[in-house]
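The block underneath contains the structure these notes are about, expressed in C-alpha cells.
Apart from one protein chain that is not included, each protein chain of the complex appears where it belongs.
Here the chain labels run A and B in written order, and each chain numbers its own residues starting at 1.
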Amino acid sequence: MSEFLNMGGYAAYVWPSYGLTLGVIVLNIVWARRLLAKSREDARRRLAMRGEQQV
Amino acid sequence: MAWTWFHRLGSPPYIYGLAARLTPWFAWSAAVLIIGGLYGGLVLAPPDYQQGDDFRIIYVHAPSAWMSLMVYSTMAISAGVGLIWRIKIAHAVAAGCAPIGASFTFAALVTGSLWGERMWGTYWEWDPRLTSELILLFLYLGYMGLRSAMDDTQRADRASAVLAVVGIVNVPIIHYSVLWWNSLHQAPSVMQLAKPTMPPSMLIPLLMMLFGFTVLFAALLLVRLRAEILNRERAASWIREAVTQ
Partner (left out) sequence: MNTSVIEASSTGTSALEAARLVLARDIRLALRKRGQLVQPLAFFAIVTTLFPLGISPELSRLRDVAPGVLWVAALLSSLLALEFLFRDDAQDGTLEQHVLSGQSLTWLLFAKTVAHWLLTGLPLAVMAPLAGLSLGVPAAALSGIVASVAIGSVALSLIGSIGAALTLGVKRSGALLSLLTLPLSMPVLIFGARATELAIKGAGFAPPLYLLGALAVLGITLAPLAAAAAVRISLE
C-alpha cells in the first residue's frame, strides 16, 4: 500500500495531478447543479410574482 | 419525417425535457468509465520502463487536454451555427461550454506542468504547444468576460460567437504544433490506431478516461443547457410545469 502511495518516488507529482483533476471534475458538477438550481428558483419566483399580479 | 426531428431540436421545452431525461444516463456512464479508468491506470497498468510511475499522470493530463480542445470546438461550432442560422439554442449550448472548457484547460496546463517537471526538468517551457494551450485558456476567459460585459443576451450571444469562431484557429495549432515544430511535447502516440505504441494494459484505461471525460462533458453540458433555457425562456408557459415538479 505504501508503495502505491509512494508512486515510485513520484508521489509529489502524481497525487497533486490527480487531486487537481478530480477537484476540477467535482467543481464542474457542483457548479452546474448549482446553476440549474438557481435558474429553477429564479423561474419559480418569477412565476409566483406574476401569479400575485394576476390576482 | 426527418425534418420533424430537426424542428423539435429547436424547441426549448423539448430540449429541456430531453436533457433532463438523458443526464442521468450520461452521468452514471461517465462515473463508471472514469472510476474504471482510474483503477486501470493507477493500479493495473505496469510502470513505464522509462518514466516509472510518473507516466500515470497521463490518465488525467491527456483527458483534460482532450477536453480543452473538444469543448472549444463544440463551443465554436455551436456559436457559429447560432450566428449563421440564428438558432438561439445553439448560443445556449456555446454559453454552457465555456466554463467547462476553461476549467479543464487549467487542469491540463497544471498536470502537464507537473509531469513536465520530471520529464523535461522544467515546470514550464515556452514551446508552441504549451503556449498555444495557454492562449486557449485566455480565449475561454475572454469569451466569458465578453459575455458578462453585455447585458443584452442577444448581443452577448452574437458578439461572443464572433470571438469563439475567430479563436478556432488556435485548436489546429495546438493539435499540430508537435508535428510542425520541434517541440518538447511528445508526438501523438494514441492516435496511431494502426500500430499503437502503448501496450493494451496502458492503453485501455486511457481510452476509458478519454471516453469517460467526454461523456461527463455531455452530462455537464445538458445540466447547464437546462439552466440557460430557463434563464432565456422568461415568459414561456411550459416553464411552470417544468420547475414546480
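As a convention for this text, a contact is a pair of C-beta atoms (placed from the backbone, for glycine too) under 8 Å apart; a residue touches a chain by one contact, two chains touch by 3 or more.
Given the structure is predicted, the values throughout are model-derived calculations rather than measurements.
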Among the chains present, which touch the one that was left out?
-> B
Where B:24, B:145 or B:172 are the choices, the one touching the absent chain is B:145
Kindly state which of the options B:88, B:158 or B:175 is in contact with the chain not pictured.
-> B:158
Which of B:9, B:43 or B:166 touches the chain that is not shown?
-> B:166
Which positions on subunit B touch the chain that was left off?
-> 83, 126, 131, 135, 138-139, 141-142, 145-146, 149-150, 154-155, 158-159, 162-163, 165-167
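In this text, only the chains that are shown with their structure count from here on.
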Computed distance of Cα centres, subunit B from subunit A, in Å = 16
List of subunit B residues in touch with subunit A within their complex = 34, 38, 42-43, 47, 52-54, 56-57, 60-61, 63-64, 99-100, 103-104, 106-107, 110-111, 114-115, 117-118, 216, 220, 223-224, 226-228, 230-231, 234, 239-240, 242-244
Subunit A to subunit B touching residues, read off their complex | 4, 7-10, 13-14, 16-18, 20-22, 24-25, 27-29, 31-33, 35-36, 38-40, 42-44, 46-47
